[in-house]
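The complex is shown incomplete by one protein chain, all other protein chains being positioned as in the whole.
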Amino acid sequence: MRAAVTILVVAALASVPLWLRDPYLLNALITTGIFVVGAMSLNLLLGFTGQLSLGHIAFFGIGAYVSALTSLGFDVGLPGGVRLVHAPWPPIAGFLLAILVAGLCGYFVGLLSFRVRGAYFVIVTISFAEVVRLVALNWVELTQGPLALTNIPSIALPLPGIGELTLRTKMQNYYLVLVVALVAYLLIARLVHSHFGRAMRGLMENETLAVSVGIDVTRTLTLAAVISAAIAGAAGSLYAHYIRIIDPEVFAFINTVTMVIMVISGGKGSLAGPVIGGLIFGLLPVALRPVMAPEAQWIAYGGVLIAILFVLPRGIVPSLAQRFIRPRSGAPALAPVALTETGAKEPA
Amino acid sequence: MTARSIAMNIEQVAVRFGGLVAISDMSFTVGEGEIVSLIGPNGAGKTTAFNVMTGFLTPSAGQVTYQGTTLTGLKPHEIADLGLIRTFQRTGVFPNDTVYDNLLIGLHRQGRVRLLDAILGLPGARASERRLRQRASELIEWVGLERRAHDAAGSLSYGEQRLVGVALALAAEPSMLLLDEPVSGMNASETHRFVELIRSIRDRGITILLVEHDMPMVMTVSDRIVVLNYGRIIAEGTPDVIRNDPAVIEAYLGHGAGRA
Amino acid sequence: MSEFFQHLVNMLVLGGTYALLGIGLTLIFGIMNVVNFTHGVLYTFGAYIMFIVVQQLGLNFFLALPVAVLAGWLLGAAIELTLLRPLRGSDIDTTMLVMIGAWIAMQSGTLWIWGGVAKSVATPLPEAPLVLGPVSVSWLRLFVLAAAALLILVTYLLINKTSLGRAMRATFQDHDTASLMGVNVDMIYTSTFAIGSSLAAAAGALLGPVYVIFPQMGDLAAVKAFAIVILGGLGNITGAVIGGFILALAEELGAGYVSSGYRDAMGFVIIIAVLIFRPTGLFARAERVG
Amino acid sequence: MLEIRDMVCGYGGVTALRGISLDVKAGQLVALIGANGAGKSTTLRAISGLVPPRAGRMRFEGIDITGARPPRVLASGIAHCPEGRRVFPHMSVEENLDMGAYLRRGSGEISADRDRIYAEFPRLAERRRQAAGTLSGGEQQMLAIGRALMSRPRLIMFDEPSLGLAPNIVERTFAIIRGIRDAGTTVLLVEQNAFDALEMCDHAYLLENGRIVLSGAGSELIENEHVRKAYLGG
Partner (left out) sequence: QTIKIGVNEPLTGAFAASGTYVVNGAKIAADEINAKGGILGKKIELVIEDNKSNPTEAAAVAEKLITSDKVPVLMGAWGSSLTLAVMPKLIEYETPMVVETSSSGKITTTGNPFIFRISPPSAVEAAAFKGIVDKLALKKVDFLVINNDWGRGTAEDFSKMMKDKGISIGLVETMDQGAQDMSAQLSKIKSSDSETVIVTTAVDQLTLIFKQAAALGLKKRIITTGGSQNPDQIIAQAGAAANGTMHLTTFLPWFPDKTPNPEATNYFITEWKKRGFEFAGCTESFRGYDGIRTAAAAIEKAGKAEPAAIKAALWDINIKGLNGDVVFRKSGPEGKESGQSQPNVYLIEINDGKVEMKTL
């Protein structure tokens, strides 16, 4: 049953470019898809470990820059008179490196997250993103700073024996994003349903208790952070090669906020949540654009967001699931946390 | 008492919170397979001692060794990996998960598989998963919460949550169990049943260190009792000795405790 | 050397404004546990009230301040009643997202009403700065510093020394139990949010004339306020004040002696460093396990 | 004094109380006993207004308090010392006690009451300035009891007050409870320490699965075969 639904949804998504001819809409779908991948990765942290990263765009941006620089090449001076010169590599190498480097950054931020929680984690992530943004802005020799990296090549897939296929058209890019999104989805799904996923949930709900039964906080959180960052890095790489210009504005706070909106409105901690939330809030601006004044579009955007949460406070997917599928027996009606050990929780 | 090998050795442990001395110069041992109770007035430092033993607190002085391993510097989960598992004085559950899922989380130590196996869903990972589910059901049955297995743990009554807490500790396969006031919130009959439970745990070779204010229970179940007052050990011995120790009666039992 | 003293004076003045930004948020975020994305909008709102009263209505500058505080209070109460009350008991992330929605909508509303062009407010204070040897500082900023000190003191006393303040803290630590103590928790929710909002509006009203007034002015202010609150420890007013000065010091010296491009990075690096060594902020609340 | 008729109560999809009727007469000490999950705490929460009743009526001193919110219930004279301590963790011991007197006016009397509580529980006096969240379990329990006493109610409800207290403090706590009853305050007591509770109460109710299955004088219940077996460990 579930498998059938999944296949149906995937087939529907795969068919879109076959009947949707409007390049503008296809473009909107592609950029939305890229952000949906970012949102899925954020959901792994927020929804399954309870750690809200408000600097998630840092990993996305790092992925974008790494990928762009790998495929464009660079020549920078390092302290001590050393010059670091890199000749352009194929974009696909950039894509893989983006995943690697973003994952590595996730590792360090994950190590930090072992020390801080809740609000403190939030601010560390915001700070991390800001510092990365300022480095991108000020390390002009490497990143060209505000002058932006331009002419980033499109991704080319090596076809063994034939040569390579450069993904230039919208349809090609659409399928590329779709495939990456599916892989990310499956990876996250497997992870959270495994025993690692349970460890994450345990930490999220009652950390003291979780460690007392032998769950390793650092390892679990770092693992989640690495995978989450790596996926975000992949999304960033797709972004760089699709938009083909990248400047420090990619690290803007509003981009993180967009991902947070996608995750929470769709339903954090549910696999489909960020996809649904992402599609809604990725495409809502497209729908609003022709019908009202620019400022009004934003007001409507905020209004829709509030309205969704008023009707479905736990996010679209979990709230609907609860309502239509099976009323979960005895979900605590009074806040049960107040009864338990860790008492007053810090805000996330 | 026969010569057993020592499971846990607490050597001259002291804990201070700012100016407040919670424990000073505490030393005692717990033998393998023994049931030792740690009692004392409120605020004597019993829970603090547990926190030191399980790595939640670093002592200001002294050290604890468990089965020959010095615990200093180990993190709580590493200590748990040695088989030293505790329960909490107040309730401790994963409130938004069902009782069943709570136990699956508690079975973490049994369910370790390689990340890649889990992500690829290899047979090893699946078999392990089946074993865990089996064991979780057993544990639920054992504490008598079958009826509540699929309710969120946070929606259970106070006493029921405490039972889940004990089941969680057992799920972690302890070689030594530290129980912090396990029967508070249970009535006499429930306590009786719990005593049986503890005995059966001990019979499986698990060492038990118990903190409890329920004197009838402590007196019936303990091999040996250590009494703390203001962070110091003021008495140590068999239940009979402790029951009649004037210092203990004065500081802790009270004169009406004869019924114990 | 004189440059150093000038930086120090700048730091004092800037720190005062940061502290002011921090205390309003420490009430709402630190005590109420609402990740208040509208803090910046309320700050902006206070500044626009100042603009309306002084520039458009032509009324007195000093009169405009209490008006802005009152307006902030009313708007805050309205937000609490319409947006937060219906979601009482929901997840903190849900309320955060509603606040994000309100932030986006209200900021665009500001843009719609007043346009994007920056406004400024004339003040009756002398334009020529106060010069003390090698350092000089504007009278307006000194006034802001003094007003900030006053507001901080009043807030401190309110929270820590009055029974209303105690009820507030109790409510957000355990609201069922607080209601068992006879606290009207609905009233506390509304008034805490309203007081926090009025402080944000006060900050905007004071700083609007120092800087310029435009729809996004609150964004940067809000980010800094969050950093300050967390640096000082959630819900800790003294901590927020000290956090404000630390951030100001880091920025001044960072810009003065490291590189102005990394000025804002300094503050964030400090935050990361502080949290590595003191994971619960500079003034952590005592906690225990078991 | 307190009169409950056919009260039904629950959480979400769960029904915890299935029609409860009980009476607490002025000046009495009434005990409520029952197994884990029987609904004892829910009964107290319903009375104090934390959980709205789904059916039934409640009257206190002749006034209908069905569905009243907690502050109103407290103002009408009923205090509730909740289960599981529920101290305000980031407030000091002293501030916690002052919260108990939130609705009272007159600082002189309040501080006299506070001193009385410090005298009863010297441990709390030693810890006056300590954040309540860092107190030991038993110390928190003492604080919760003290805080409830601070409101000077006409009816006070205790939910497992002896939980986590040392035996000598349990004795003292029961003495205090008897003392306030003797001084004219009505008490509704939920206790797992069923023997002591039944021994000192004037009247007792036994709750099972959300229903009252037995009621009578404490001594009657102690003698009851079912009670002995299921609750007294005998």
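Going by the order they are written in, the chains are A, B, C and D; count residues from 1 in each one.
We adopt the following convention: contacts are C-beta pairs under 8 Å (C-beta built on N, C-alpha and C of every residue); 3 or more make two chains touch, one makes a residue touch a chain.
Keep in mind the model is a prediction, meaning the values are calculated, not measured.
Across the entire complex, contacts from the unshown chain go to A, C. Touching the chain that is not shown, out of C:Gln56, C:Thr82 or C:Ser136: C:Ser136 (per the contact rule at the top).
Note that of A:Leu13, A:Val101, A:Val122 or A:Leu137, the residue touching the chain absent from this view is A:Leu137.
Residues of chain A that touch the chain left out of the display are 22-24, 27-28, 31, 137-138, 140, 145-148, 150-151, 243-245, 247, 249-250, 252, 254, 285, 289, 294-295, 297-298. Chain C meets the missing chain through residues 2-3, 6-7, 10, 13-14, 108, 111, 115-120, 122, 127, 129, 131, 136-138, 140-141, 211-212, 214-217, 219-220, 251-252, 254-256, 260-261, 263-264.
Please note the rule applied: only the chains that are shown with their structure count from here on.
Using mean Cα coordinates as chain centres, the one most removed from chain C is B. Chain A and chain D have Cα centroids separated by 50 Å.
Among all residues of chain A, those that touch two or more other chains are 208, 329-334, 338-339, 341, 343-344.
Shared interface positions of chain C, i.e. residues touching 2 or more other chains, are given as 173-174, 176, 286, 288-290.
Those residues of chain C lying in contact with chain D across their complex are 163, 166-167, 169-170, 173-174, 176-184, 235, 285-288. Listing the residues of chain A that touch chain C in their complex gives 46, 52, 112, 115-117, 119-120, 122-124, 126-128, 130-131, 134-135, 137-138, 208, 253, 257, 260-261, 264-265, 268, 293, 295-299, 301-306, 309-310, 313-315, 334-335, 338, 341, 343-348.
Contacts from chain D toward chain B in the complex involve residues 11-12, 14, 33, 35-38, 41, 83-85, 123, 127, 130, 134-139, 141-142, 160, 163-172, 192-195, 229-234.
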